[in-house]
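A single protein chain has been omitted from the complex, and every remaining protein chain is retained in its original position.
The first chain written gets the first letter, and so on, giving A, B and C; residue counts start at 1 in each chain.
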Amino acid sequence: MSKTDKKAGSETLEGRDPELLRRVYEVMVLTRAVEDRMVAMYRGGDLLGSLYTGHWHEAISVGAASCLRPDDYMAPIHRDLGAHLWRGMEPWQVMASFMGKATSPTGGRDGTLHYGRLDLGIYNLPSHIPANFPVATGMAFAAKYRGEDKVCLAFCGDGSTSRADFHEALTLASVQSLPNVFVIENNQYAYSTPLRLTSHSAKLSDKAVAYGIPGVTVDGTDVLAVRDAVGEAVARARAGDGPSIVEGVTMRMHGHAEHDPADYVLKELYEEYSKKDPVELFENVLLKGGVLDDDTVKKVRDDARQLAIAARRKALADPMPEPSNIEEGVYAD
Amino acid sequence: MSKTDKKAGSETLEGRDPELLRRVYEVMVLTRAVEDRMVAMYRGGDLLGSLYTGHWHEAISVGAASCLRPDDYMAPIHRDLGAHLWRGMEPWQVMASFMGKATSPTGGRDGTLHYGRLDLGIYNLPSHIPANFPVATGMAFAAKYRGEDKVCLAFCGDGSTSRADFHEALTLASVQSLPNVFVIENNQYAYSTPLRLTSHSAKLSDKAVAYGIPGVTVDGTDVLAVRDAVGEAVARARAGDGPSIVEGVTMRMHGHAEHDPADYVLKELYEEYSKKDPVELFENVLLKGGVLDDDTVKKVRDDARQLAIAARRKALADPMPEPSNIEEGVYAD
Amino acid sequence: MPTDTIPGTPPAPVLRSGPAQELSANPTYLEAVGAALDHEMERDPNVFIIGEDVGQFGGAFKVTKGFLDKYGPRRVVDTPIAETGFTGLAAGAALVGLRPVVEFQFADFISCAFDPIINVLARHHWRTGDPMPVTMRAPFGGRLRAGPTHSQSVESYFAHVPGLKIVMPGTPEDAAGLLISSIRDNNPTLYLENKYLYRRLRATGPLSMEPIPLGVAKVVHPGKDITLVTYSAGVHQGVEIAQELDKEGISVEVVDVRTLVPLDVETIVNSVKKTSRCVVLHEAAKRLGYGAEIAATIQEEAFWHLDQPVVRIGAKNTPTATSPPLEDAIIPQPAEIAETLRKVARA
Partner (left out) sequence: MPTDTIPGTPPAPVLRSGPAQELSANPTYLEAVGAALDHEMERDPNVFIIGEDVGQFGGAFKVTKGFLDKYGPRRVVDTPIAETGFTGLAAGAALVGLRPVVEFQFADFISCAFDPIINVLARHHWRTGDPMPVTMRAPFGGRLRAGPTHSQSVESYFAHVPGLKIVMPGTPEDAAGLLISSIRDNNPTLYLENKYLYRRLRATGPLSMEPIPLGVAKVVHPGKDITLVTYSAGVHQGVEIAQELDKEGISVEVVDVRTLVPLDVETIVNSVKKTSRCVVLHEAAKRLGYGAEIAATIQEEAFWHLDQPVVRIGAKNTPTATSPPLEDAIIPQPAEIAETLRKVARA
């Protein structure tokens, strides 16, 4: 697995905005609360198909998203509920998507993990991975074309680094010096495929050398380490200095999707990472640093739970779509 | 453009087999003689479409091919007449291919640069570049599958390094440790596209880092430098130690094809490389090293000219194909 | 054929004897695919399976469950996510004497290998005379609520391309016999598995491992009033509907084409010449679905025997929706199929 390049960023909170830290923490907690509810819904048979969750991805997803301006673009994947929530996506909409409800962002036409909202600057990707990478270069291209200083942040998994789309997108972004940041969420597995069968490079961020751009690997369970690395990359992109790769190393603590027992995973990895819950780790840092006290922590967790419960209730109650207009909208006017 | 990693291999001829050096020289001279004739045929309107030549690629093409055993596999491109000739391809067959004659290796079904003969262990590639790279991993896979110590040598251009096929082939070869050698013929341009618009990496061989394999850049006009680097890579592959990348830096001294005036090329590059004719450079090394004398040189050049002239005569005289069986052979029995 | 394509493969050690998977008494469509693949891998050391998660995991749908234990990693090859790459790899291996079987995790992802399939595999033999024995397996189709990019029917992306064979079994028995023929065929073959049938369709008894020739259609339900030409999931649907319509006095002859390329035009046309009416059914979208080729061919070959125009039934010309009420409105439903047959038969 990839060794990290820098010490965790959480050694000190010096010079960090407590208000921002609290918001990051809140969204990470909310993400976990919502996904735990969705796992329950999956087990209860409330969802259409399987369920992809981002347990242990919260630090990468929320940490990276929190480095953007609201008018920046984002192209997240199926582990990035946190990034969507950071941008204002409603938890019940996500649940509705996994249930094929009329109230999902696609009205049930697409579903499951395909709930990105362009009005939040988020690309709604197809299943083919990482199709969001070339698209992300286009969003960045448009910003540069217009002389805007917007950035586009794209995510992919370790397994996606072997694909055509990864290579051609990185090549384009690098030769055209586009304002992109590419985050690799290295959770050690691609479905059942371990990292060593996906890439022979020492670190996934080493692939940056092929494109002559900066590449860095950080502890993906340390939200501040992620923020420091992605923040740098975003600043670079915004300044017109081109794209970078940031690899965050974490572990996929659930199956590829909830149907997958993932018995192929090395026990040692589970053991190692069970001690590295990104939400808990960050919570402790904030408590130690005096940014939070026990009451606030309790309140944040309670609020998140209540929000998730309410979302579940609404999603369950929402109607299924009505097929009468099914042939409309294949073409835009 | 890519800086080379090592001094030219031609500093000394010590420990090199004179017989082999002579054969390499002969094939390089023959390659040049045949291509010069084909340029004349193109200008004379004897060819069907355009003509792709390998002027200044002779050292890479022949040098690399000369590192293989006859039972190894090869997947060359449109600059590699030299590699084909090394393997025993008849010059008239190549001319016949550019004329769509019945005597071309494909009987006129395919044509121009598509004349590879599998009976010589050479893959006949389609136009899509570098489609030969994934295919080359398959030939190497088959050798390993059977426990044979065969190697597959594949070539591509600088412009082809940005494509899906390059990345996915290198990824597969590296994770499966396949006996492949990938030679990048960096001639500074992809059609009209200069290197800086193709890749942002300092050297094209840097892309090896992305795959955790050895990558080296050599002077592509120095056949011995190419032989040294490819020889090492072939030995490594044969020993079961996996694939490598060898970049040879040269210059495309003609247009992309003969129809292309290539007025987009930097004059300085032409000037620099006009002094670096791989055939002349090697000839001088061999004369200086006493492997050749003036008479032998004259004889080699005369024989090559005669062979090329005879080939041209035969190709011109050969019949065009007859369409009666055109619908046969879409499917193999 | 170059000398070094004469199979020189050392007899492959089988690490574990017996079938890779135990078969049930009435094997499922899924078991049939696995058993046929197992049979061919035992029989020919040049046959290997390559794809994503086909090893220890046994494939996303478990077709290759047990194969890694039985055949080892040399012949059960897990790949990175690289459809272009491993399809091209299969082509190269096939050129020098191996017989690769490529598994696409979902047929939707075959789009990522479209280029090598049509330009490297399909055209190669005609160009060169070299063999290209690659079998490409892909689970396709809808009704699993998997949405626009996990439910595609892909046969029309490829049926226009010269040099490919396209095999679409509709029963467990055909799934076995046609896969065996596909693997033994010296051409690139697209073998499309309807994933909705995997665990829903069972064989009537033990499976035969006799190859079933490609290009031979089958009358799966004889009839005299109207012909239903179909394939894949349309076969069992068609037979069930035909049995129902028998009771109404409408005698439907169901023809399972089994392979789209080559297409057994004779069997189709003979049936239509007998019934004089024809409906073509597939799950794929109607526009330029393979039903267009079949309908156009029938009116060319049997125009004077037709009492009614050939009617095509296919999915609506939209992506496949995720939500059940939407997907059901897009993919042809039995009631709609039966109603169309009634209309055409009685018109």
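Keep in mind that, in the parts below, contacts are C-beta pairs under 8 Å (C-beta built on N, C-alpha and C of every residue); 3 or more make two chains touch, one makes a residue touch a chain.
Source: prediction; values computed, not measured.
Q: Looking at the whole complex, which of A:Y42, A:F133 or A:Y264 touches the chain that is not displayed?
A: A:F133
Q: Hey, which of B:G54, B:P76, B:P91 or B:G159 is the one touching the hidden chain?
A: B:G159
Q: Touching the absent chain in the whole complex: find that residue among B:H128, B:H254, B:K276 or B:R305.
A: Candidates B:H128, B:H254, B:K276 or B:R305; residue touching the omitted chain: B:H128.
Q: Check the options A:H114, A:K203, A:R238 or A:H256 and report the residue that touches the missing chain.
A: Spelled out, the listed residue whose C-beta touches the missing chain is A:H114.
Q: If the missing chain were put back, which residues of chain A would it touch?
A: Here the touching residues of chain A are 71, 73, 75, 105-106, 109-110, 114, 116, 118-119, 121, 123-124, 126-128, 131, 133-143, 145-148, 152, 164-165, 167-169, 171-172, 175-176, 329-333.
Q: Which chain B residues would touch the chain omitted from the figure, given the whole complex?
A: These residues touch the chain not displayed: 48-49, 100-102, 106, 108-112, 114, 126-129, 159-160, 162-164, 190-193, 197-199, 264, 320-323, 326-327, 330.
Q: Could you pull out which residues of chain C are in touch with the chain that's been left out?
A: Given the touch definition above, chain C has residues 108, 111-112, 114-115, 118-119, 123, 126-127, 148-149, 156-157, 159-163, 261, 284-285, 287-293, 295-296, 299-300, 303, 306, 308-312, 317-319 touching the missing chain.
Here is the rule we use: only the chains that are shown with their structure count from here on.
Q: Which chain has its C-alpha centroid at the greatest distance from the C-alpha centroid of chain A?
A: B
Q: Taking the mean of the C-alpha atoms as each chain's centre, how many Å separate chain A from chain B?
A: Computed value for the inter-centroid distance: 45 Å.
Q: How many angstrom lie between the centres of chain B and chain C, each centre taken as the mean Cα position?
A: 40
Q: I'd like the Å distance between the centres of chain A and chain C, where a centre is the mean of that chain's Cα atoms.
A: 37
Q: For chain B, jot down the residues that touch at least 2 other chains.
A: Chain B, residues with two or more chain partners: 164, 167-168, 171, 175.
Q: Would you mind listing the residues of chain C that make contact with two or more other chains?
A: In chain C, residues 79-80, 82, 84-85 touch at least two other chains, as defined above.
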